[in-house]
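The complex appears here without one of its protein chains, the remainder shown in place.
Take a look at chain A:
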Amino acid sequence: AREAFRHPVRDVRRRDWTRLIYLTSMSPAQILRGDSPFTAEEHNEIGSHDDENFLTVVSSAAQVEEVLDSTKEVVKAGEMKVWESEELLDSIRGLFITDASHDVGSSEAVDG
C-alpha cells in the first residue's frame, strides 16, 4: 500500500527543481510528471509546429472538463482508499508528537 501511494515524482531529491522551473519550457504538469526536459521540449516544439500547418481537433472531453483555477486540491475518494491500510497508517506515526511514547490510549477524554 505504501508503494501504491507513492507520489508520482519518485526522485524528488535528485531533481534540479531550480533548473526545471526557471530554465526549461516544460509545463508545470510535465515537471510534476517527471518528464525529461529534452523529451518535453521536443514534444512542445512538435506541437507548436503542427499548430502552424494544420487544423487542431479539440476533443469534446477536454472542453467539458475544464481545469479550474482553484487552490483546493481535488480529493478523490478512490485515491484515499489506500489509507485503509494499517501499514500506511502506521508509517506516518513519526510525524506526530506521540511517536516516542505511543501514548494514544487516553484520547476519549479530550473530545469536544
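Methods note: a residue touches a chain if its C-beta (ideal position, glycine included) is under 8 Å from a C-beta of that chain, and two chains touch if they have at least 3 such contacts; residues count from 1.
The criterion applied here is as follows: contacts and distances are computed from a predicted model.
Colleague: Look at the options "AP-1 complex subunit gamma", "Protein EFR3 homolog cmp44E", "18S rRNA biogenesis protein" or "GPI transamidase-like protein component PIG-U" and return the one that UniProt uses as the protein name of the missing chain.
Modeller: For the chain not displayed, UniProt's protein name is "18S rRNA biogenesis protein".
Colleague: Applying the definition given at the start, please give the residues of chain A touching the unseen chain.
Modeller: 5, 7, 9, 12-13, 17-18, 21-22, 28-29, 31-32, 56, 58, 63, 66-75, 77, 80, 83, 89, 91-99, 103-104, 106-107, 109-112
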